[in-house]
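All protein chains of the complex are present and in place, except for one that has been dropped.
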Amino acid sequence: MQEQPAGGPNRTRWTPSGEEQKHTWGWVLQAVTGMLVLLLVTLHMIANHFVVQRGLRDFAAVVAYLSNPLVVVLEVLFLVVVTWHGLLGLRAVLFDFGFSRRVESWITRVLWVVGVAIVFYGLWLTWVIASYH
Amino acid sequence: MTDVMDPGFDTHSTEAPGRPFRFRVFRYKQGDRAPHFEEFSLHVAEDTTVLDALTAIRNRLDPTLVLRHSCFHASCGTCGLRVNDREAMACVTKVVDLKSPVIKVEPIANQALVADLVTDMVDFYARFNAIGRAFVQAVAGPPDAATPEGVGHYSRFENCIECGLCLSACPIVASDPRYLGPAALAAAWRAVEEPRGLDPNAILQLTDDEQGSWRCHAAFECSEACPANVDPAGAIMLLRQRQVGEQLRSMLGGRRR
Partner (left out) sequence: MSERLVEQSPAGREGVDSAAVQRRTDGASPRRRGVASWGDPRGRRLGGWAFVLHRVTGLGILIYLFLHLAVLSLLARGPSAWDDFVSIALSPFFLFFDVVLIFGLLAHGLNGIRVTLVGFGLVVDRQKAMFVALMVLGAIILIVAALRIFEVG
């Protein structure tokens, strides 16, 4: 499709990025995950700080909390959604720097890896705590 | 030797006893290692505009100051500048309204510099071309221009005087050379609203892009800077609304794209 001109100071040609229209959905997802985060972080705050003594769960309280499967589902969902939103947001900020398309696709790949790693870490941690009895 | 007066106005009448203002004017000539600021002290009257003052500086104090202007009433888009860090049309910005004894004058940002306060607008115009809308177009009114609704609709885009203040103000144009920018996106929206022979779908698809309508972060600095009520940020949001609608429609098996 449209080729990007070679990077250089006097770049007066404007051409679109050439990718198909995925960008609408990228942005829509950012908005949707954002709204979900707003909801889930409120629930998370209430559950972890407002319904407990001293405002913070000690170890026993954490184990009790995570023994409820609904709680596990919500917290994992929260982790996925907030990681997605945060890393996509970071990507958006980095892309505003005007790096080359090669650098930009590397950024995307690295952030995917980081995101998946975070979710797996969260799942592992939840499993470790849940198996404490 | 008689004084040669500038055509159109009398520079002497812009000076009156009263407060002097310090003008810090951005200076740069091709070949300079770096730009610098030069100071000029000038008395002004209540109605002296920044353009009046700069012209007086050029005529009376420093004839090497490079300056560009044309219509004197903010409709040609030529004299856009950054005055005390804000985008403004120099010809309608009164010095006393700036409420500052020091007036810093710089060229608009994010364009190539020719000299002093004059930028090369080729990059700016190229963006309009990229969306398929020639920046010089035959003036042809829509059929309903006679009706009140038609006139309002018609004048919405024609408001754009292509001054470049919006691109100067946009934080993303400042950092990302590939972002299409508010002026062209506003023009794209107008072309979608009123195609006049252009293919609105092609424009929607072209701007439905990472470097098109989705790069905007709703700072609205462009709409604040615009001297002509184009509201480019509003136009970008409407463009997005239409793009999401089109995507949904095509997903649900509606209109073929």
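Every chain is named by a letter (A and B) in the order it is written, and numbering of its residues begins at 1.
To be clear about the criterion, contacts are C-beta pairs under 8 Å (C-beta built on N, C-alpha and C of every residue); 3 or more make two chains touch, one makes a residue touch a chain.
In this text the structure is predicted, and so the values were computed from the model without any measurement.
Chemist: Quick one: say which of B:Arg24, B:Arg60 or B:Arg86 touches the chain that got left out.
Modeler: B:Arg86
Chemist: Residues on chain B that touch the omitted chain in the whole complex?
Modeler: Residues 30-31, 82, 84-87, 107, 109-114, 119-120, 122-123, 125-126, 128-136, 169, 171, 173-175, 177, 217-221, 223-224, 233-234, 237-238, 240-242, 244 of chain B touch the chain absent from view.
Chemist: In the full complex, which bits of chain A touch the chain not displayed? Write them out.
Modeler: Interface with the chain not displayed, on the chain A side: 2, 5, 9-15, 27, 31, 34-35, 37-38, 41, 54-60, 62, 82-83, 86-87, 89-90, 93, 96-97, 118, 121-122, 125, 128-129, 132.
The rule is simple: only the chains that are shown with their structure count from here on.
Chemist: Would you mind pulling out the distance in Å between where the CA atoms of chain A average out and where those of chain B do?
Modeler: One centre to the other, that is 37 Å.
Chemist: In the complex formed with chain B, which residues of chain A make contact?
Modeler: Against chain B, the touching part of chain A is residues 4, 10-17, 19, 21, 23-28, 92, 95-98.
Chemist: Under the stated contact criterion, what part of chain B meets chain A in this complex?
Modeler: Going by the criterion above, the answer is residues 112, 122-123, 126-127, 129-130, 172, 175-178, 180, 184, 205-212, 214-215, 217, 240, 243-244, 247.
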